[in-house]
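For this view, one protein chain was removed and the others were kept in their places.
Chain nomenclature is as follows: A, B and C, assigned in order of appearance, with residue numbering initiated at 1 for each chain independently.
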Amino acid sequence: MENYIIWLLPLPPLLSFFLIILFTNKNKKISHSIAIGAAGLSWLGSMAVFICALGVKEFGKHVYGSAINWLPTGTTWFKIGVMIDPLSAAVVFFVAWTVLAIFIYSVGYHNFGQPKGDHDIAGLPPHGATITDQHGHQHTVPSIEPMYSRFFAFISLFAFGMYTLVVSDNLLTLFVGWEIMGLCSYLLIGFWFGKPSARNAAVKAFMTTRIGDVFMLLGIAFIYSFTGSLSFRDIFKPGMLQALASTPAFFGLSAAGIIGLLLFIGTVGKSAQWPLHVWLPDAMEGPTPVSAMIHAATMVSAGVYMVIRMFPLISAGWTVGMPLNTTMGVIAFIGAFTALFAATIAVAQNDIKRVLAYSTISQLGFMIAALGIGAYVAAAFHLVTHAFFKALLFLGSGSVIHGMEHGEMHTGDHSVDPQDMFNMGGLRRRMPITFWTFLIGGFALSGFPILTAGFWSKDEIFAEAFGNGHMVVFIVLAVAAFLTAFYTMRQITLTFFGKPRTEVAEHASESKWTMTLPLIVLAVFAVGCGWVGIPEKFPVLGGILPNWFHEFVGSTLAEVPKAVTFSWTPLLTSLCVALGGLFCGWLAYRKVQSPVEDKLQIPLLKNKYYFDELYNFLFVKPAGWFSEKFAYLFMDRTVIDGILHSVARFSLFLGGFFRNKIDKPVINEFIGDGTGNVVKASGSRLRKIQAGRIQYYMVASVAFLVIFALLYYYLIGGM
Amino acid sequence: MTVEQIIFIITGLFTLGSAFMVVTTQKLIQAALWLVSALFGVTILYAILQADFLAVVQVVVYIGAIAVLFIFAVMLTRKELRDQGSQTRSNWWIAALLGALVLAGLVFLIIGEPAFNRMAQAIPAGVDTLRNLGTALVSPDAYVMPFEVASVLLLSALVGAVYIASRKGEEK
Amino acid sequence: MSIPLSWYLILAATLFCIGLFGVLSRRNAIAILLGIELMLNAVNINLVAFWRYRDPAQMAGQVFAVIVFAVAAAEVAVGLALIISVYRRSNTIVADDIDLMKW
Partner (left out) sequence: MPFLNDPINFIAGWAHRVLTGWGLVDSLATIIIYLIGTTILIVFAMFLDIMLVWVERKVVARFQDRIGPNRIGPFGLIQPFADIIKMVIKEDITPAGADRIVYNIAPVLAASSVIILWAILPLASSIYGVDLNVGLLYIVAAGSLGSLAIIMAGWSSNNKYALLGAFRMVANMISYEIPMVIILLVPTILADTMSIRGITQAQSGMWFAILSPLAFIIFLISAIAELGRSPFDLNEAESEIVSGFNVEYSGMKFGWFYAGELLHAFTFGGFIAVLFFGGYGGFFGLEKIAFFAWLKNPFIQTVVFMAKAMFGYWVIMWIKYSMPRIRIDHMLAFNWKFLTPLALVVLVNTAILSKVLVNLPTWGYAMGMFSSNLVIGFITIEILRAYGRKQRKVEDRLAAQVAQN
């Protein structure tokens, strides 16, 4: 039964998408009921599958799944199907929770239940509505999003894409889900398409991820041409992997290496790794639930999920302890570099969401790096915990922004940027629930020891990197982790501690329950989900709870990886960087009142190492020049237009010739008019016969009858 | 010349004379009534031919229904009851010529065929022609198909006549 | 029993030709239908006469006569309905004046 329930997991969001788009888009309440109901159904199915999977012994060897024949390819069939193995079970678990939480959160975020805005137009964020209370006072209150139903339709489709991707048992449907998410990210980042920045961000996200997707498609094509199948189960057969690993391809890499590299470029795009990281910070232009959706629950997780999924291929021919092969080396390098690189940028950002965006890039770099050094389970573990606490942080930041906007409404001061952390401060009193949950999320991100989930997953990465001797990666990641704790504490300090720095922050207020409830739920997971993966050798705590996650997810691989030997060095490092970072962050920013006092507002970091400008100079400008000068002016206007014009002139001449010399005299006058005239003349003479008088006809027919009878009798009958 | 022949000749002359009046009389109502008289002559011919059923049906259908319908139609299609002008076309002589030609040809053919000089045999005793006719009309071996088709034809004629003659749709 | 078949046939032929003359010479559409009725009756006389003079046990002649009755009734019903309809529209039943279909 579980084999078939899986098919149904992606279905409700899709149905919800079509229902809302086609039928209910006028009614906001029905629309969000449908969307949340669909997300709830998928959540229910996911939990059912997950719980069933928990009950199966050695689940990695007895996965759920079914497949159908889809496309005949010669004598065989191209099969598509669904599969839930331990890895996808873990992923589907966090996807279901975060998606449901984000859906519910969106109801509050888009001000459901508030009046329609005074000047709101579709395509721009709502500006607020003026109401008059019973005492006659005028208040400005938040107004409902004009494209409310459309938003729920899009995120439903987004959820459909993610579920499809997770339950796929082959690269093709995975890619389909992948691309649907690409489309949805475009639609949702550009949800407020009235803002030029949102438009540009949407295009940028779409174009940047496209680069990765093209390479990924190449990888898929390569793998299909090599193996004749896209099904994971076929590809990951030991014999097949062996063959892939031993077949040399280009650049001195094996086929497996090339394929792994190509697919990894897809991940680089999707999960915003250097050098394709530039779209993700800009994607903050979308509504905050979308940011949470993209950066926590679905899109970037999908990239990491895919590369984890393809780990057997990437690591084909490699075993623990061996030096990394080229592909893994590249992956480890990019992951570690991105982790550090993004963390440094995050330190200098003032926008509350941008800090989180760079932190996401950085954390994804952690996972990629972990995978690159072969720490399969650690990468998956960090993926899960990160999804929870990052979703929590984004939703929390959305709540903060919402609170700030509320303050703006109250004061009527619209010059204050509600996302700038230097305009905040002291919000812990105004927004206690948001503060506590945000604090939990931030500590989890920083890896606050013992309590939070982030500590355990990050610690595992450190342990793996140290235990397997990848010291460069270990050190880089440690620095990155320190920076992470630092900028997290900077953010929390600037936002919640101290005194309100603006009047707006003074009047900020706590959000509604639809927004805080998901925060609380996610906070629980941000704390609790780390405890399923405590290493067994860990002092004091180890062994109280079994290292369930390691065994469960590890069983996905043909050869269950051994837990790394316990060592104090990474643990102490982890403790130091986390606590140290937090402490430094608090110390440095508890007195800071304005950006001027911030010592870290270095232009290089502030401007993200000038990557946008670099890309602009390297790619956008030349492309613009090329299309303007070469394609338009030379190719199009001169060459192609010239050819076309001469063809047209020739045709004109030819047409004139035919018309004047052949068509007019011969066909028109002789054949056309001549036939007509002949017919007309004969008709006008013959029409007298048709008198319309019945008796003429009768007389004529009887007369002919008589004549023919006489003829017959005398000519034939008489013989 | 036997009595039967005399009766036949009288009936025939009566029929043909009435028919001639039908096509020549100037008053249409009288033409219709002459038609009744001609049809009555035909009825007598049926009786002489011992086709009792047809004789009676001739009266019921032709005189009782068709002739009455004609009279109705004549009355309904004029503004005053009197007829005006000639009822005959100017080139009636062509029609007369054609009719005479056809008649001459037919008579020539009939007289030239010796088989047509036969006399009727007495209907054998025990042959109930009425019962035979009834059986033939509804027997699947015989004429049930034409009979049913004819009844469908009558139904469609009924519907069609009602539709055509109804005033609906003409009211402005 | 003493009447030859040819008498009936000649009578029927004459009746038919009178009807034909009526159809071809009358101006009034109803009169044309009257002529048609005469022609149909002539046909019926032939049918019944052949039935009587060939084999009275074979009912084909009478059956066909019955069907001719039905056809005649249908024809008169529809024909007269058409004529009345035409009269309502164009106020005439002179066949030569009803020439909408000419040329």
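By definition in this document, a contact is a pair of C-beta atoms (placed from the backbone, for glycine too) under 8 Å apart; a residue touches a chain by one contact, two chains touch by 3 or more.
As the structure is a prediction and not an experimental result, all values here were calculated from the model.
In the full complex, the chain left out of view touches B.
In the complete complex, the hidden chain is touched by one of B:Val59, B:Ile94, B:Val107 or B:Ile164, namely B:Val59.
Checked against the full complex, the one of B:Phe72, B:Trp93, B:Phe108 or B:Tyr163 touching the unshown chain is B:Phe72.
Those residues of chain B that touch the chain absent from the view are 2-3, 27, 29-30, 33, 36, 52-53, 56-57, 59-60, 63-65, 67-68, 71-72, 75, 81, 128, 130.
Please note the rule applied: only the chains that are shown with their structure count from here on.
Chain centres here are Cα means. That of chain B falls 6 Å from that of chain C.
Distance between chain centres (mean CA atoms), chain A to chain B: 91 Å. Look at where the CA atoms of chain A average out and do the same for chain C: the two points lie 88 Å apart.
Touching two or more other chains at once are residues 695, 699, 702 of chain A.
Contacts with at least two other chains are made by residues 20, 23-24, 96 of chain C. If you check the complex, the residues on chain B that touch chain A are 89, 94-95, 98, 101-102, 105. Chain contact summary for the complex, chain A toward chain C: residues 687-688, 690-695, 698-699, 702.
Here chain B touches chain C in the complex through residues 2, 4-5, 8, 12, 15-16, 19-20, 22-23, 28, 31-32, 35, 38-39, 42, 45-46, 48-51, 53-54, 57-58, 61-62, 65-66, 69-70, 72-74, 76-77, 86-89, 92, 94-96, 98-100, 102-103, 106-107, 110-111, 113, 116-124, 127, 129, 132-133, 136-137, 142-143, 146-147, 150-151, 153-154, 156-158, 160-162, 164-165, 167, 170, going by the rule given at the top.
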